[in-house]
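And then chain A:
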Amino acid sequence: MKNFKRAVLAASVSVVAMASAAAADVKVAFIDPLSGPFGPSGDAAFTSYKLAFEHLNANGGLNGEQVELTGYDNKVSPKESLVQLQKAIDSGAKYIFQGNGSSVAAAIIDAVNKHNARNPGDEVLFLNYAAVTPAFTNEACSFWHFRFDAHADMKMNAITDWIGTRDDIKKVYLIGQDYIFGEAVAAAASSQLAEKTPNVEIVGNELHPLGKVKDFTPYIQKIQSSGADAVITGNWGQDMTLLVKAAADSGLKIPFLTFYGGSLGAVAALGEGSIDTLYQVSEGITNIDAGEEQNKLIEEYKERFPDYDYYYHRAFVAVDMLAAAAEKAGSTDVIPVAKALEGLTVEGAYGPVTMRAEDHQAQQNLYISTVSNDVKYGVDNIELGWKLVDNGTIEAASAEEPTTCKMERPE
Partner candidate 1 sequence: METIVFSLLNGTIYGLLLFMLSSGLTLIFSMMGVLNFAHASFYMLGAYFAYTIMGVTNFWLALFLAPILAGVIGMGVEKWGLRKVHANGHVAELLFTFGLAYLIDEIVKIIWGRVSVNYQVPDSLNFTLFTIYGSDYPAYRIFILFVAIFMLVSLWYLLKKTRVGLIIQAALSHPHMVGHLGHNVPLVFMGVFGAGCALAGLAGVIGGNYFITDPAMAVQMGPIVFVVVVVGGLGSLEGAFIAAMLIGLLQTSAVSVNASFADIFGFLGLSATSEVGSITISSLAPMLPFLLLVLILIVKPTGLMGDREV
Partner candidate 2 sequence: MTTPALKLTNVHKSFGPAKIIQGVNLEIAKGERHAIIGPNGAGKSTLFNLVSGLYTLSEGQVELNGAVISGKKPFEINRMGLSRSFQVSNIFSNMSVRENVRCGVLWSLGYGYSFLRNVGNLKEVQEKTAHILNEVGLLDKANLPAALLPYADQRTLEIAITIAGGAEVIMLDEPTAGMSHSETDRAVALIEKATKGKTLLIVEHDMGVVFGLADRISVLVYGEIIATGKPEEIRGDPKVREAYLGEEADEIEGASA
């Protein structure tokens, strides 16, 4: 039965794929790691876009034109990304999606700016779905760049807002990776906490080396002896997993508020230890009931891509917004679509999303969730999944951050 279902699905997919290939009018490129150690995180997003564009094509396409999505493997190397970007542009791609790694995003923003300046009439647009360095929509903002993920300071806003609603959190410990991103997270946390919740004390502010620590127990020991009620961390990858794992092993049952707790495999690696310990801030979680349609999408995704879970909600939002903008502009050309995107609002499954015109930063609701074993949709193919916490919904307006962007727009 399962095989049959799969076969039908595969058949229908290939029909759709063939149809889209035959009538491809607009080419979009996805540049992210699709192989190597970071391959899974790129692939999880790529599959999301795949599904999103299939649905878009089935519903009439981008302003009536069919979209062809191609993946380009950049191996998370900024240099390789430039080759792949050139490849994508040469193949006729107008819209570039990328998200893994701020270093890559910075290289692409820079390259797209230069390309568009040097090749008028052949512009491309960079749609960033995950690189969260605030600078991209502040001092380094660009007309050719749109970000669909909340940037680091906005996520921190959500976290600090939520801490403000919790009377039992009086002491907070900050820990992060010792590089520009970790430092920025710590700085944002300190200033926001000082401003919003003066009665919350920061009992520790620690940076540890990036990707080198095997045993976090000494850090956990420090956290424990500081008497912290919660920990805030911008850690990603193994640094995040090992940190929370060490906490669980040492019996430290306090919230670890993370940006990347929802990343692939983290819950599986932590197992039961993540319950009520691992928290994440994201733009949507599968276990918020957002209606039948959304559930169908989540289930279809899981069915198609059993290795991954519906996580990149913003990929679907980005495609929705692109479609809405193309319709509004009555065109699929880059400059009109970019202008139409500015200030556009679409109604997403987990609330409205607005693309702020001044800096091209999407404004959306953020949700704080934690791991639970009593959920509808598990992750990583185990029983555990993400559940919204009390007061975990942070409205877009309160997550919003001012911008220093001085956008230069083409005529």
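How these were chosen: all candidates are chains of the complex that A comes from, given by their letters.
Assume a residue touches a chain if its C-beta (ideal position, glycine included) is under 8 Å from a C-beta of that chain, and two chains touch if they have at least 3 such contacts; residues count from 1.
Just so it is clear, the structure is predicted and the values come from calculations on it, not from any experiment.
Visitor: Since the rest of 1 or 2 are in the complex but keep clear of chain A, which one touches it?
Guide: Looking at every copy, the candidate touching chain A is 1.
Visitor: If you look only at chain A, which of its residues touch candidate 1 in the complex?
Guide: 37, 39-40, 43, 178, 206-209, 211-215, 217-222, 224-225, 238, 241-242, 245, 249-252, 264-266, 268-269, 271, 307, 380, 382
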